[in-house]
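A single protein chain has been omitted from the complex, and every remaining protein chain is retained in its original position.
So, subunit A:
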Amino acid sequence: MFKKEMGSDEIETIIGPSVQVEGNFVANGDVVVEGMVSGSLKTEKNLRVGEGAKIFANITAANALIAGEVQGNIKIKENLELTSTAKVFGDIKTKVLSVSAGASLSGKCNAGEEKKAKLEKIEDWEKTEKQKTKNILPVNGEKI
């Protein structure tokens, strides 16, 4: 599914293997990195990091497929796929994470929907509040 989304018709920026990019790289369309990027890398669409690519940057994207080396934090809105050749040294935050056998990941990993986590927190808080109110009730059973 993800590979289809990364079809060549949608690719807008390609950083080839013989190119190095330094600084805050911001793109509106899809990005393919085969070379080296340092600084930060941000796209509103899809990102593909090739096998030979090296990224020393924090990454933000909608979807990402990583086959190369990334040193930095990765924040993906939807799907993140780490292939068997991927090496990630940094924290990951995404909705859906898939990791192939052989991929290396060193850092905190937060995968799943943020909203659900928030709802669970609210439910926990409500439970503790209810328990508190029970504890306040007087011994003879009269309501305050």
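FYI, contacts are C-beta pairs under 8 Å (C-beta built on N, C-alpha and C of every residue); 3 or more make two chains touch, one makes a residue touch a chain; residues count from 1.
One rule holds for everything that comes next: contacts and distances are computed from a predicted model.
K.L.:
One chain isn't displayed here; going by UniProt, is it "Ni/Fe hydrogenase subunit alpha", "5'-nucleotidase", "Peptide ABC transporter ATP-binding protein" or "DAGKc domain-containing protein"?
P.N.:
This omitted chain is identified in its UniProt record as "DAGKc domain-containing protein".
K.L.:
Decide which residue listed in A:Q20, A:S84 or A:S106 touches the omitted chain of the complex.
P.N.:
Touches the omitted chain: A:Q20.
K.L.:
List the residues of subunit A that touch the chain left out of this view.
P.N.:
That gives, for subunit A, the contact residues 8-27, 29, 35, 39.
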